[in-house]
Structure formats: C-alpha cells, structure tokens
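Every protein chain of the complex appears in place save one, which is left out.
After this line comes subunit A, so read on.
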C-alpha cells in the first residue's frame, strides 16, 4: 500500500513537472480526441469562436460537456453554424448564481462525481476549457486520470477576453496545472508569465 502511494506521488510529480516544463510536442500525426467544456453564456460564445479555427481532421472526435441546466449553449452552436460535436455529455453545475456557500459544497462534490464517470468514458487527448466553474471538476479529474495513466489529458485553459488585468477565479485555480494557459491581453500576459497571448479577439498593438 505504502509503495503504491509512493509510486503515485512520484508519478504525480513527474506529470506536473512535465506540464511545467512547457515543451511543445515534437510531431504528431494522429488526430486528438478533443473534449470541450461549454461554460454557458459569453463563455460558450467565445469557445465557439475559438473552435471555428481548429482543423477538423486534427481535432476529432469532438466531444462537448454542457451543464445540465444550460439550455442556450447548444442553441448558440447552431446559431453560429459551428461544427457539431460527435457526442454531448451533461454535467450538474457546481454552482448556480447566488447559491449559498454550504450548498455549493454539496453540488460541487456532486458534479465531481459525475466528472469522474464522464472523463473516464471519454479519455480525451486534449481538454479545452475557458471557465467558469463548470469546467473545474472536469479539468481536475482529467489531471488525475493523466497521473494514473488513463488518458493523455492535455489541458488547455483559455481565459475570457474580458480579462484585461486580472484572472478569473477558475483561471487562478488552474493556472499552475494546465499545459497551456491562454490570455488575450498583453497586459495580463506580463503579469502571468506562464500564459501565452493570442490575438484572436484583440489585435496586437503595433509597436
């Protein structure tokens, strides 16, 4: 038992060090099974826009996870004429707006429980998420399975382009454990050196 725990710790350190070394992969030919968490509202809209530019043949199959109370995300996917996923999973939301602290502990545990089942069935090569809280259980469970060697589980977090000076709570929590942390403003990138800046929404200032 002790040996097993030690082995797990060593493996966890190895994986986290790998993540933090930030070495890009050398060459990849096979497509990656891509799991995307649609966070509802503006988060979903931003995610759809990010997905639109990804090559279909590289990022396939495509799987969506949506909060069970979220009825607008999939409508948005249709409204944008965006690529339809190969499958969709529903997860209980960890926290509704205005929910009390105590009851959010219970609902968070509940959505973690679901996340264990969902991620085990999907075993993604890549997880793409951009907040809010809904993506947290999925991201943590993906990391756990990666440590256990159950999936490749590369985690990509994209901060909302509304974030110019500060990270979201989900962003702060995931900053150190994701493979790629993406922001949209140079002012934010300078504060968080692990992050990479893209100009998908905000053109870079010409200097």
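The working rule: contacts are C-beta pairs under 8 Å (C-beta built on N, C-alpha and C of every residue); 3 or more make two chains touch, one makes a residue touch a chain; residues count from 1.
We take it that contacts and distances are computed from a predicted model.
From the names "Mannose-1-phosphate guanyltransferase", "Trafficking protein particle complex subunit", "UDP-N-acetylglucosamine transferase subunit ALG13" or "Bardet-Biedl syndrome 4 protein homolog-like Protein", which one matches the UniProt record for the unseen chain?
So the chain that does not appear here would be "UDP-N-acetylglucosamine transferase subunit ALG13", according to UniProt.
Would you write out the residues of subunit A that touch the absent chain, in ascending order?
Residues of subunit A in touch with the missing chain: 24-28, 32, 42, 45, 49-50, 52-55, 57-58, 126, 154, 156, 158, 160-166, 168, 179-180, 182, 185, 187, 196, 198-203, 205.
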